[in-house]
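Moving on to chain A:
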Amino acid sequence: MKNSLSVAKLKFMDCLKAMGIFYSISLLLMILTWFLSVKERGGGYNNESAALIFLFVCGLNSFKESFKFTSANGVSRKRYFRESLIAMAGIAALATLVETGLRLISQVFTRHEMLYNMLYESNSIIAVVAWTFALFFCVSLLGWLINLVYYRSSALLKIVVSLSPVYVTILLIWLNKLIGGSVFIAIGNFISFYWGITDSNSYVAVLNLLATSVFFCGLIFLLMRRAPVKE
Partner candidate 1 sequence: MLLLDFNSETPLYLQLASAIEDNILRGVFEEETQVPSTTEISVNFKINPATAGKGVNLLVDDGILYKKRGVGMFVCTGAKEKIMEKRRDVFYENFIRTLLEEAKKLNISKNEIITMIERGI
Partner candidate 2 sequence: MGLIEFRQVTKEYGPVKALDNASLVLEPLKIYGLLGRNGAGKTTMLNILTNKIFPTSGEILFNNESVIENDRVQSQMFYMTEMKLYPSGMRISQVFRWTREFYPQFDMEYAQALAHKFALNLRKQVKTLSTGYSSIMKLILAMASNAPVIIFDEPVLGLDANHRDLFYHELMARYNEHPQTIIISTHLIDEIADVLEEAIIIKDGRLVLHQPVEQLLQSAYTVSGADAKVDQFIKNRKVIHQETLGRLKSAAVYEQLNSQIRRDAEALGLDISGAPLQKLFIYLTN
């Protein structure tokens, strides 16, 4: 039992299968776009946004089933939490690796525009890897967190939570009108600070993403701590 990492293994294997399918399709699409872009010249293919969504969904889907299964095998919530983080970091790292690999390969054939290049000027491979990993990790945690919020919510609370983006948006629009547009400007400023766009430094974004990840982890931990096992 000690350090066997069976939970991490279970979760990693679970995501790995999905990832295999995802990248088979990605590769197919890339080859397809490459053929098409030969004629058009200069058309880039951006796989990262798709990967981002994939990791989010992975996080979203990987909680309930594995939590129930490991709990049936006497695994504590703490151990589940700990090893799930390891598995998610592993999946994010693997996805980063594959994305970087794809980038290097596809650059040979086509001008491969990465999400990263749209935001920053730097082209250092280390900066790209760090940024991609932090983003992937953070997004998969967000998926887990959202799923966990639903898991812990009663039927009524589920509806409240589902509608939350709607009234947050309404609230913001209303506030913005009230203060004369300064709310949206502040949000804009915050986004450009958060992503380090202001001074084109992707490491600022890496730090902010990691801080957000830590924050998500804290919330997940609190929600996991007393989570009942239910069907």
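In the analysis below, a residue touches a chain if its C-beta (ideal position, glycine included) is under 8 Å from a C-beta of that chain, and two chains touch if they have at least 3 such contacts; residues count from 1.
Regarding candidate selection, all candidates are chains of the complex that A comes from, given by their letters.
Note that the structure is a prediction, hence the values are computed from the model and not measured.
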Pick from 1 or 2, the complex member that touches chain A: 2
Interface residues, chain A side, partner candidate 2 - complex: 1, 4, 6, 9-10, 65-66, 68-79, 226, 228-231
